[in-house]
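A protein chain is absent from this complex, but the other protein chains hold their places.
Chains here go by letter, A, B, C, D and E, matching the order in which they are written, and residues are numbered from 1 within each.
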Amino acid sequence: MSKERTRISASVDLAAQGKQRGFLTVPHSRNDSAWGAIRIPITVIANGEGPTVLFTAGSHGDEYEGPIALMKLADELEPSAVSGRIIILPTMNHPAVRSATRLSPVDGRNMNRAFPGRYDGTVTEMICHYVYYHLVSRADVVVDLHSGGKTLDFVPSVVMHRLEDRELMDRTLSAIKAFGAPVALVLVELDNEGMLDTVVENAGKIFISTELGGAGTATARTVGVADRGMRNLLRHFDVLAGDPEPPAEGSRLMHTPDGGCFVPSADAGIYEALADLGANVRKGDPIGRVHFFEDQGRPPALYAAPMDGMVYSRHVPGLIGRGDCLAVLATDYTG
Amino acid sequence: MSKERTRISASVDLAAQGKQRGFLTVPHSRNDSAWGAIRIPITVIANGEGPTVLFTAGSHGDEYEGPIALMKLADELEPSAVSGRIIILPTMNHPAVRSATRLSPVDGRNMNRAFPGRYDGTVTEMICHYVYYHLVSRADVVVDLHSGGKTLDFVPSVVMHRLEDRELMDRTLSAIKAFGAPVALVLVELDNEGMLDTVVENAGKIFISTELGGAGTATARTVGVADRGMRNLLRHFDVLAGDPEPPAEGSRLMHTPDGGCFVPSADAGIYEALADLGANVRKGDPIGRVHFFEDQGRPPALYAAPMDGMVYSRHVPGLIGRGDCLAVLATDYTG
Amino acid sequence: MSKERTRISASVDLAAQGKQRGFLTVPHSRNDSAWGAIRIPITVIANGEGPTVLFTAGSHGDEYEGPIALMKLADELEPSAVSGRIIILPTMNHPAVRSATRLSPVDGRNMNRAFPGRYDGTVTEMICHYVYYHLVSRADVVVDLHSGGKTLDFVPSVVMHRLEDRELMDRTLSAIKAFGAPVALVLVELDNEGMLDTVVENAGKIFISTELGGAGTATARTVGVADRGMRNLLRHFDVLAGDPEPPAEGSRLMHTPDGGCFVPSADAGIYEALADLGANVRKGDPIGRVHFFEDQGRPPALYAAPMDGMVYSRHVPGLIGRGDCLAVLATDYTG
Amino acid sequence: MSKERTRISASVDLAAQGKQRGFLTVPHSRNDSAWGAIRIPITVIANGEGPTVLFTAGSHGDEYEGPIALMKLADELEPSAVSGRIIILPTMNHPAVRSATRLSPVDGRNMNRAFPGRYDGTVTEMICHYVYYHLVSRADVVVDLHSGGKTLDFVPSVVMHRLEDRELMDRTLSAIKAFGAPVALVLVELDNEGMLDTVVENAGKIFISTELGGAGTATARTVGVADRGMRNLLRHFDVLAGDPEPPAEGSRLMHTPDGGCFVPSADAGIYEALADLGANVRKGDPIGRVHFFEDQGRPPALYAAPMDGMVYSRHVPGLIGRGDCLAVLATDYTG
Amino acid sequence: MSKERTRISASVDLAAQGKQRGFLTVPHSRNDSAWGAIRIPITVIANGEGPTVLFTAGSHGDEYEGPIALMKLADELEPSAVSGRIIILPTMNHPAVRSATRLSPVDGRNMNRAFPGRYDGTVTEMICHYVYYHLVSRADVVVDLHSGGKTLDFVPSVVMHRLEDRELMDRTLSAIKAFGAPVALVLVELDNEGMLDTVVENAGKIFISTELGGAGTATARTVGVADRGMRNLLRHFDVLAGDPEPPAEGSRLMHTPDGGCFVPSADAGIYEALADLGANVRKGDPIGRVHFFEDQGRPPALYAAPMDGMVYSRHVPGLIGRGDCLAVLATDYTG
Partner (left out) sequence: MSKERTRISASVDLAAQGKQRGFLTVPHSRNDSAWGAIRIPITVIANGEGPTVLFTAGSHGDEYEGPIALMKLADELEPSAVSGRIIILPTMNHPAVRSATRLSPVDGRNMNRAFPGRYDGTVTEMICHYVYYHLVSRADVVVDLHSGGKTLDFVPSVVMHRLEDRELMDRTLSAIKAFGAPVALVLVELDNEGMLDTVVENAGKIFISTELGGAGTATARTVGVADRGMRNLLRHFDVLAGDPEPPAEGSRLMHTPDGGCFVPSADAGIYEALADLGANVRKGDPIGRVHFFEDQGRPPALYAAPMDGMVYSRHVPGLIGRGDCLAVLATDYTG
């Protein structure tokens, strides 16, 4: 499988033992560099027997807990502590991380809708293709760290999809519980075409994601959730020794049962939140208002909670547009 | 003074009694509208005797507590409740609010470095000129609501400058105490050329500003601080009846004694905060790190607190550049 | 057929009776809205038996008679007046209408060269796919309203292609006569790959288009042609009761017999028209000049009519470039 | 006066007899040409005694009747036919004409708000300064040809300002009557700071402007009005021999008595004109509607004529914004 | 083969005798020209029997020796001097030549990675498709002239790939020797997907390329190499009479044996070359330094020659980025 054709070359040997740090080199001819390239940092730490865990972050370039936590993990972990193999890509969509944008500035693509990619495609497609055919193919567990980016904010959480395969569902559920985030969430994905999640799940492998915060920033608190969660996962899978730390008091197992959890805005204007992240609301409670700041005296539009639940995610920018996701509600998961 | 030449026209009579809602019209010839104009909403509420309070927000277009709170104040206040005159400009730098940018997209100017403006200048300069010569000139108290915008975040606070004029200092200090924010801050401004603050203070009038939050968003909590603070101020100046609400438990009077409170970054990379907003730190404590995410294996740069204090403001974007303000520390003010 | 996979969801039930107004929602993840969407207004009016007529406009975002006339039609028509079903999309290429551009600002595509689209393609391709597989599939007649946009202007006209299928040709010809525009035109399309026209015609359905004016604007006169024409068509197809109004005096049935009707510019400069829209010219008559305004004293290039005919379309912008279409001539159609 | 300092050099001798064609060279250091320059074509035709008439066009770069008519005049006129001096600048704001924009692409300035300019200013200011101190200073009559540009359209007209100086008013009025346009208009300028008009009028010289059409294009008809008008003016001032042609039947002398003639839009949306250019309307007649094309079902905003009059100018683009000029009405001038 | 479907039309008859000059017309609907087109100059010179040689240049729009030499060749050659057929496309990627960019400004594609193209693809893909299926299909020899463009500079050279097909290798090698450039180079292409080279070689035809200089400019010297080389090739293939001129003294036959010849930069900063183009270096010799001009006092990074050889190519821009090709070394080819 790893023999799949690619235009990307790696300066590390993915099969070797020990700790290696290097780059994936993606050819990228540009107006400002005819024979230019994109260099994506990669770290491989391997020792003895055990599963292979692939950690990726920076799929969207404006999400920061993942890249920070993975850079530190790659700096700190030594082979002697490891049983198995850890592959770390802190900035998988390196051009997007450089430009601090969700989408790749090179081809405008959303990397998490471009899997499994094409070896002769655009830069994003080439990276997706390499990650899927050369890295995922070697992995038993894939952990792809996300946050809300510049335009969404989340209660720090570890996330999995509801899966058809019951056994995979159970194994993944026990892994996200081990992660130890304030919220562990089972998500119903409405539009999963082209996600890394989908191609990994379809390959029958364990896939874990996160939504660790957002607003285009990271805090000491949310990075701490990531740090702890990744070590807990490695312990859970016996790649590191010891047991996962027990989750903090108040941690919740939740889910978004269906599309009705998502509250879209039908209006454009200045958004005023009436319920902050983490607030528990009842169906019908006011959760936000859109102010028509250009039209003197036009009354603002009011948005109410469509169900009982917790404000799990919210729109960040002060301006909101028609069709933007204003908030997402989640409820406790009872299985 | 209000006879000063201007190209801006108002659809409201600034001297009339009652409640009027209208627009300031700024001519703006553009490629996409030869005879176009910018319309800035303005509300005037006047009744009987009493001081004139000018409320402005949206000087920077990516700060939201002020515009939201002022739109609601303008909607809700009725003349019968008022003694004096309230002039409200929720989106003073209207083009910047429309584009959700700190600076005006029309001329690239920072409005709060363009006062007192020019009647025949750029759009920003024309607005500044009108605000200063036609509105400030009528006011006894000027309240200019700010937040951190997209790139800074603050502990919600009401702010004044340290003033030479002792009597004005005392009157302003008692007003910011009445505002009732979690922090009332006396700021040493290092670079005050062209600020609205400066021209108002130089005119011997009371000037109050705020830093109510930031990150290019507003929360229910921070808008609440603004709502409460403005009504408290109006009560303090007897424009509304009643006493200001007492400040919440834990509110602090603080200051930034000198330029040493500001921690600039000497590096460019991904910023990891090690102390969150509101944290109390000791001189030498680590407060942040800059990760060189493009250079595999280069150790991150560490930044330490230059003094004892509270983290009053912090850099928001995940990427930081050389010269960016990484954090601001404040200490308790003892007068 | 309507079971075709799609990422687009409709808030209206296309099969229900009565009048419904809602939106097609197209997911659109952007740097400024991670979970954003495009909302395309749709109106469905159904009552009893009768054919289904699909009206679309805004395929190009800088053409205005169609969107205006369709918004009014959707506002005004009530189910009781209808026999059959009318589906109305006034701004089919909604992002292009918002940006007032011919091409979609999202992906740079010309919507009328992107049919039948792809369910997992770019935004334009997703919309084309939905329109073809979910709306055209339900229709008996498709009317797609065009004008010249910002860079072309036309004598207001209803247009059909010359068709191989004689019976479809006749039925369509009688429909465009019923429309009642100043000109009814039979067009030879030189480059019809990817047009809505082509995919509808290939499905054996009646397809009618228009060129109602242009120059990036609409006039009371050209909107009137659209208003009248659409009601005439609905009467012609017995969806509305009554007979079509007879065409105005001087209306002409014309055609563009071959590629020789199109006059391309070989030069770049300022374009001076020597014959205005609707003028009748003889082969060899001067119709325009290109002035080399940067080269003092260089004589302008003269363009002559390549055939006898009427100036049916002309280049609008004052500047013309090499390869631009300077004018199109049409001649009377005798069948 | 012509000794005024300037960075612009002319390749023609403004004082010489005969016909000369050359360039004004404006130094313009750019990223793509360190020692670049802008070359503005100029033609001088001088013979014997008589007044000096300065013709300018292209002050706004998207207005075409003037440049076309002046290029032809400069090509065709020979000194033997002339008594006096004619100076012709068909593309005064040459960078704007190249980019087909109202404003200069170099510095974003509206040339007709930048007079009298600065010798050491931006490119627009340098040109204004040269035109005023080196060309207007030599002229007895200044004719500056305008049209509506891309965003406005006008009934073809010759225009003057209402002037305080009665004698200058009368001389100018008799000149615009001689021009022979469909409409001769006396305009009340609301905002005349920085106009070429203003600095010429203030110098006590005759200033004549035009609004010959618009929509970013020119037609054979409107260029014809310009051609005829300029020759009529030259005959009126005895620079060419013979009498002006009498105006066409139906020509009107009109005025815009005050600011109430201008109808601004308070809304943003798709603009539907209900009265076309040249239509005569009564106060209260509907003249346009703004459709809220994003908000399904929200009724359009209706605009009515604020006075009796003729629709003299109208908004061109299909989209309209808040503050845009929707229409201008004019009434007959009775002196 | 030439019957392959295409949207491109040619104004010349590729099969006719004599000299014809015309255009390939590529339809290109744009926001600024709804029915616009790209016109690519083409010259065909045919006389009697003999091979068909296709000359192309301007595949990248910032390389100038090829376009200049081909425009002159097309101007000067007369059919009487020719035996066979010469097809000349001096600006194959015409939009890129107009914008002086390596990549097409229309679709962002690198033309030399887009072969064999698609008839219904983007503009670049349509051109590639036409060149391959309509021109290469008629040719015996294809000569595609390149230089380094704005970001690379080369010792003027004629270039071929190392080919599997021994007989084609020998015939091509003898042709590049006949060209007579200072360097004739046998290149190992590391990433040849989508190159014109590849599709021509795979068709078993002779393919010759060049790297004639670079830095976004051309000199009298490098254009001379192109002029001479093309006539030498035509003589070599007996399309022109006479023998090729013997190569200049000091001409070398060289190669780049493997990927180790390419020196990538791992750093971003100001690049200081320590060995100029054409210098002979030994393995380990310093060849360049990257200065960290933003970090006062950080020592520059030094780059050494990875092998003995000549500096055959170098990075041009003063700034260099991570992954940019800093230099290429070549060594003498001994077969």
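Convention: a contact is a pair of C-beta atoms (placed from the backbone, for glycine too) under 8 Å apart; a residue touches a chain by one contact, two chains touch by 3 or more.
Since we're looking at a predicted model, the values are computed, not measured.
Across the entire complex, the residue among B:118, B:171, B:298 or B:322 in touch with the chain not shown is B:322. The missing chain, though absent from the display, is touched by one residue of B:36, B:116, B:149 or B:309; that residue is B:149. Contact with the omitted chain, checked across D:14, D:37 or D:304, is made by D:37.
For chain D, the residues touching the absent chain in the complete assembly are 7, 25, 27-39, 120. The omitted chain makes contact with chain E at the following residues, 21-23, 39, 41, 43, 62-64, 67-68, 71, 75, 90-91, 97-98, 100, 150, 153, 215-221, 223, 270, 272-276, 279, 291, 293-294, 296-297, 299-300, 316-319.
Take chain B: the residues that touch the chain left off the picture are 60, 62, 101-103, 110, 113, 148-152, 191, 193-194, 262, 264, 266, 317, 321-325.
By our rule, only the chains that are shown with their structure count from here on.
Both chain C and chain E are touched by A. Interface matching across C-E, A-C or C-D places the copy of A-B, with more than half of contact pairs shared by residue number, at C-D. Centre-to-centre, using mean CA coordinates, chain D is 50 Å away from chain E.
Shared interface positions of chain D, i.e. residues touching 2 or more other chains, are given as 62, 150, 294, 317, 322.
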